[in-house]
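With one protein chain withheld, the remaining protein chains of the complex are depicted in position.
By letter and in written order, the chains are A, B and C; residue numbering begins at 1 in each of them.
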Amino acid sequence: MTSPAEADTEVVQARRPQPRRGVSLRDAGPPIALVVVFGVFAALSPGFRTLSNVQNVLDAAAVLAVVTIGISFVLMMGSIDLSAPGIMGASAITVALLVANNRNDNDLGFVGIAVAVLLAAGLGCLSGLALVLLKVPSFMATLGVSAVGLGLATLLFAGVQPNIADPMLEGWAVERFLGLAHLTWIALGCVLLGWLVQRYSRLGRYAFAIGGAEEVLALSGVRVAPYKVAVFTLAGAFYGLAGVMVTSQLSAGLVQAGRGYDFSAITAAVVGGTLLTGGRGGILHSTVGVLLVTVLTNGLVQVGVSPYWQGGVQGLIVVAAVAAAVIPQRRRNQVTK
Amino acid sequence: MKFTSRPTAAVLGVALAAAALTGCTETAAGGGAAGGDVASGACDPADVTLVGQVRNESNPYEASWLDGGDAFAEQVGLTQERLTYDGDSTRQQEQISQLLAGDTECLVMNILPNGDSDTPPIVEGAEAAGAYLVTQWNKPADLNVADYDSWLSHITYDGVESGRQIGDALAEAIGGSGGIVALQGILDTGAAKDRFAGLEESLAGNPDVELLDDQTANFSRAEALEVTKTLLTKHGDDIKGIWAANDDMALGALEALQQAGRDDVAVVGIDAVPDALTAIEEGTMTATVSSDGPWQGGIGLAIGYCVATGELAVEDIAADDRAWFAEQFLIQQDNVADFVSPETSEADFACDNLFSRSQGAIS
Amino acid sequence: MTTNLQTGPVPGGRTAPPALEVRGLVKHYPGVKALDGVDLVVHQNEVLGLAGENGAGKSTLLKALVGLVRPDAGEIWVRGERVRLRSVVDAANHGLGMVFQEQSLVPNLTAAENIVLGSEGPGVRRGIYHWRTMRRLAQEQLDKIGSHIDPLARTDSLSFADRQMVEIAKVLRIEERTSHPPVIILDEPTSVLESKEIETLFTQVRRLREFASVVFVSHRLDEVLDVCDRVAVLRGGRSVGEVPAAGAAPAELHRMMIGSTGSDDHYHDGLAERSEEPGRPRLVVRGLSGRTFRDVDLEVRAGEIVGIVGVHGSGREDLCRALFGAEATTAGEVQLDGERLDLSGTRAACAAGIGYVPAERKTEGMVGPMSVADNMTLTKQQARCSGPLVRPRKQATLVDTWIERLSIRTPHRGTAIQRLSGGNQQKVVLARWLVSGDVRLLLLDHPTRGLDIGARSEVYRLMRELAGSGVATVLLADSLEEAIGMSDRIVVMSDGRATTEIAAPSGGKPTPLDLVKEMV
Partner (left out) sequence: MSTPVLAQPASDAPVVARPTVGQRLTSFMPVIALVVLLAALTVVDPGFFTLSSLTAAVRTAAPLVVLAAGATVVVLCGGIDLSIAALCSLATVFFALWLPDLGGLTTLAIVAVAGAIGALQGVAHVLLRIPSFIVTLGGMSIFSAIALVISDAGPIPVSDRGTTHWLTLYVAGVLPMAFVVALVVVAVVSLVLRLTPVGSWVRAIGYSESAARLAGSPVDLVKVGAFTLSGACAGLAAVMLVSRNFSGSPTMADNLLLPAVAAIVVGGTAITGGHGSLWRSLAGALVVTLLRVGLPIVGVPSAYEQILYGAIIVAAVALTLDRSKVLIIK
């Protein structure tokens, strides 16, 4: 729109909304909040602003980041996923029993990890199938699958804690590269992978489109169901990897490896700007959300907020963060669910 | 939509009519709510139903508790019904009230209440139904076992004592002075509070040990890992020791230390779970306090079984044995070998030997 | 790919099989025959107009042609070959594609993705996107129709008309799917376009004819006659005849559609019956400003219909919503019958006797799954209640009365409103404001959008009747002709301001050209 000739047509077209491709205020909100929260804690607590604490925050964010990447794809479709605790538990126990451990003579190493992730993907696939075949809303389908996963995990657990002795898996949590634990690099790899999937794969784009206008895809001749199942399967695989990562951190397979990750991952994704109604947000948004939540948790401990209050303060800040992002865009006849 | 209209009227009508016609009663009619005086039973040993209830089977300590219950049941030729409520108080109450709605005449329950507040309704329910009840760990201080007939005994470990013991062991391990941090259990449990009180006693006796910080990690290994990581960054090298209210959290803290590359921090816990014993053997952990899961799982059933079959009368149980502290040991590297494989012996559960591990009444 | 086959529409004079032929198509829905043996022939390189009132079976026929509806009997032949269409993909593979009346684009994808959606071809290899190829593919389609939008712009950032262009570009992708010339169905493509955009579209339709066949559906008969070679008319699920477009008059078509003589000049129906002079000022707006409009002054008298015209972005829709309390205002004052109007919300507006008919009927005007009765009485509770309770009998009597008065065709008052035809839905929405008899000002935002001529006439008659009874009306018309025909006075809005006011009494109507001059 630079040449004078084009400027003429511009007048006739009477204030058409300009196509936007850049970053909108909504997208910029969470990163700004992250910087502000970080700044506030840094000012309040000398312990917070140390390099080792920054490393610590990044390390602590690793597992949540992987779970949140998985859940982001589901949220992008406008579905919801509460299956993380069950799937993570099942994969944690499975991997602990397959790599070198104190319960049996298995020593499958990488294969064990792969099997655990595959099992998790299978469980995720189950959610997807329940959604598209039985037409059960994802809220319930995934809740059911979570229970199934926990049951499987308890079954495999059989009363004795499996402790891992696999040097590679144990090393993930302990060994460092450029100051960050290997797990953190794995999480970063997942962020990159997730972003590539979202941006460059048909699966990712269709997940995004399903959240935008599912019925249109059907009208365009796209069979939506396989993509939905695939998205849940992909999410399951990410939870599975997260379960493996928890096992690596704890050197033991725990049934409760994923406890609480369902709601914290949703919180992180939402704080990052992903809408629960689908079609907006994405992997990078969620990553910012994860960092925001982790910085909050870490910062509150650092400034010495009583453990009783920590949950409450976190809740308040989440509401405030969303409110701050929403209020400027508030419209009279806007629908809020 | 059609679903609403007629049922609305019908249900309302029936409810109101029933209320008006018959009034209200204290207990439900029918069923096995025999109520009252079952001071000592005369059940055929084969008719006794044994129930063990813990939070979940995915916790090694609690799983071993149920296994102990199974061992005892096998000893007397019965099977134990294993119940778990997943750490959910409401669900525990629901299961127990459902259980008590069945045949309660020869029912023996060995229960781990989720928290102090969960004990009274369980006790009242058992009393009303006449089921034999033994509780462990959690009980409000003002609830007196001797006031009830069906509530045979309450067993616990002295949390203050164990908290103090490991506190002292920790102080000793760091040479009597330096900073420590504490990982608290679920704040709403007597065990967590008692153990922390014990730590405070210990601190009073070791004035050079400074409590830098205390945070809750809800008895969870994963949470302890995260909290410890943060505390390590916050306090850095000031931390010489970590006091954890149970072994799971201690193990989580150990992982965090390992990841941070710190091997100069002493860690103590409570419960003597197998992993902690291994850690003590290896020298990475300093101390823990034993609580014998298999024994706990068996002893509760044994007391109930002995009373139900008439081998022991409730009035014959000494007042001190209605609510008592069980024997516990501080485990350190020198004596860890004795505890690595806890086994229950039949003798522990003989009707004349039930209270041999008592360390005295709960004051 | 397109050699110029310009043979012109000479039925009978060709030997090639027709591009599309429908024989005796029947579709039953429980209780009704939507299609009762429809026959239709679309020749190659022909633009066929399809006309018919709402409920004539047009949409069922179109859905059957793209595989969304499976007919119970009858045959569909494509280029001399009988086909069974099971899905949109099936239809597309046979070269049949449709631009849907309600836009079927994914708002949060780029225009390029929407254009190639479902038939990405080389744009996606092994599930991986090649954005550059994608962009090129989309650009090729956009070039075909001469649109200059950025293929990588997010679709929801485009204007409505641009989105329509994206939609057409998307349908043209069918060419890449099939080696044969495609048949492209345009369902009401012009209903939301401005006249300039309509011209562009028509140019494209004529260009399409060079290599494809087009089925063109519109309620605007003049348009149909303008762009089509031949017009087929449906009535009651049957084909009732066809006419060559050249030389045909709208009135003739209209007669075939409704089965009797009618006039395209329907705006003026009943105009003579209005004798009452407009009364005192009812709505007075002074310096009202909001998000998209500034400093608007407006006056509407009792019994007067005031049309507001303006291009997209003129702010007239938001002004209308602001008067109803559904859009925030930043300055200004509004009086209704001399009293200051509370603009804080829709409740206050309803209480003051203002009624609003939104443009998006299906999402904003009605609650689809709820009954006609509930939709009609959603607003005015006192009309169906005594005290806090709903009186089912009172509601039933009231609703039945209005169903009869407005001759709303519904099997029962308890029928879900989404099962009614568009015109009847709109009448229920209008009735909502009338049931209590206290409406003073009606704000009508495109009240005839998507309605057929018969239904439109009824809505017009209703508007006049209401004006006659003293109701003040603000009308955002579907077309300039409608605005001119219906309004007593026309306000032109441009760039958020009310710029001009033109009197339009019966007998002294301005021409569309007069208005266009003021609008841009």
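A few remarks follow.
Convention: a residue touches a chain if its C-beta (ideal position, glycine included) is under 8 Å from a C-beta of that chain, and two chains touch if they have at least 3 such contacts.
As the structure is a computational prediction, the values presented were derived from the model and not from experiment.
Contacts of the undrawn chain with the visible chains, over the full complex, involve A, B, C. The chain that is not drawn here is touched, among residues C:Gly97, C:Pro189, C:Pro250 or C:Pro358, by C:Pro358. Residue B:Leu100 is the one among B:Val48, B:Leu100, B:Leu277 or B:Val336 that touches the chain missing from this view. For the chain missing from the display, the contacting residue among C:Gly80, C:Pro411 or C:Gly437 is C:Pro411, taking the whole complex into account.
The omitted chain makes contact with just one of the residues A:Ala130, A:Val222, A:Ala235 or A:Leu254: A:Ala130.
Seen across the whole complex, the unshown chain contacts chain C at 29-32, 34, 55, 57, 59-60, 68, 100-107, 156, 163, 324, 326, 345-347, 349-351, 356, 358, 360, 362-370, 374-375, 377-379, 381, 384-385, 388-390, 410-412, 414-416, 418-422, 432.
Against the chain not shown here, chain A presents residues 77-80, 82, 86, 130-131, 134-141, 143-152, 154-155, 213-216, 218-219, 263, 266-267, 270, 276, 278, 306, 308-316, 318-319, 322-323, 326-327, 330, 333-337. Think of the hidden chain as still there; on chain B it touches residues 1-5, 7-8, 11-12, 15, 18-19, 21-33, 56-57, 81-84, 86-91, 93-95, 97-103, 115-118, 120-121, 124, 140, 142, 187-188, 193.
To be clear about the criterion, only the chains that are shown with their structure count from here on.
Common neighbours of chain A and chain B under the contact rule above are absent. Computed centre separation for the pair chain A/chain B is 36 angstrom, with centres defined by C-alpha atoms.
Taking the mean of the C-alpha atoms as each chain's centre, chain B and chain C sit 70 Å apart. In chain A, there is no position where the chain touches two or more neighbouring chains simultaneously.
Contacts from chain A toward chain C in the complex involve residues 12, 14-21, 199-203, 205, 208-209, 211-213, 215-222, 279-280, 331-333. Only residues 45, 47, 50, 52-53, 56, 59-60, 153-154, 157, 159-161, 163, 173-174, 181, 246, 249-252, 254-257, 259, 297-298, 301-302, 304, 307-308 of chain A touch chain B when the two sit together in their complex.
Interface residues of chain C, counted against chain A in their complex, comprise 68, 87-89, 92, 100, 104-109, 113, 117-120, 124, 127-129, 131, 149-150, 152-154, 157-159, 162, 170, 196, 311-314, 321, 325-328, 345-346, 494-495, 520.
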